[in-house]
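Quick one: structure below, then a few questions.
Only one protein chain is missing from this complex, and each of the others stays in its spot.
Now for chain A:
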């Protein structure tokens, strides 16, 4: 049954991709297709990395409501952007070498994630305590960012605004290839670990009893999560609720938590929502709204529904 549902999701995802590529095609067709293809590649990559990273994060933390952004990763990203603009000025920031900046962003975000996780793994710190640390760090970075933003001149502030919201129209297509390689490598690791992930989902003690080296596995998986989040954030900016939305949807469609099914299902839902949503907004609604806002709105609602459902149980 799960296989048939997976096939349905695959069809939906393919339809959205076709719609995105072919809707309202006119003018120099080769040029338009090339442009859209590049954009599609970036969108696919964002869908892949956010879906997979959210599933992994929820499995390791044994919590179906958390997403990596709760660890303060996106807040750090926005803070980093603001700090760069503050130090270099709006023009200096705009003239930075894209590849170099991308690399630095990823290294920084992975370093933060590991700095957060290392104490937990060494001291066997409670997962709840660690998440609290993540939330607190998120507030710290947001406050620092707000402080810097107050001291910026209006032009530079506009540059920061552009960089700190998810934007699916102004994708960083120049970084797509580098990002795609990193994403694919990380996702390949996750796919190889899919059976081990099922065991990890049983919880720390049960997984250890079944021969999984917990500390090593958790560290490796969280490293993968931070790389995936870093890549997608660097490409489109922070999206808080997107991962939550697609994983919750996927789980309800395939009705299983086996990773061999859940991982592809989440990726396919993410592709449908992201690529399909972008195409509908562009072609059917004439760009009336930005996809980032719509996704955050719907995702926020799903978050609230999950909370209420959890409270009732």
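Observations, loosely collected:
Convention: contacts are C-beta pairs under 8 Å (C-beta built on N, C-alpha and C of every residue); 3 or more make two chains touch, one makes a residue touch a chain; residues count from 1.
Throughout what follows, contacts and distances are computed from a predicted model.
Note on the omitted subunit: UniProt lists it as "Iron ABC transporter ATP-binding protein", one of the names in "Cobalt transport protein CbiN", "Fe-S cluster assembly protein SufD", "Iron ABC transporter ATP-binding protein" or "Cytochrome c oxidase subunit 3". Considering the full assembly, A:206 is the residue among A:177, A:206, A:284 or A:301 that touches the omitted chain.
Set against the missing chain, the residues A:25, A:62 or A:307 yield one that touches it, A:62. Summarising the interface, chain A meets the missing chain with residues 62, 124, 194-196, 198-199, 201-206, 208-213, 257-258.
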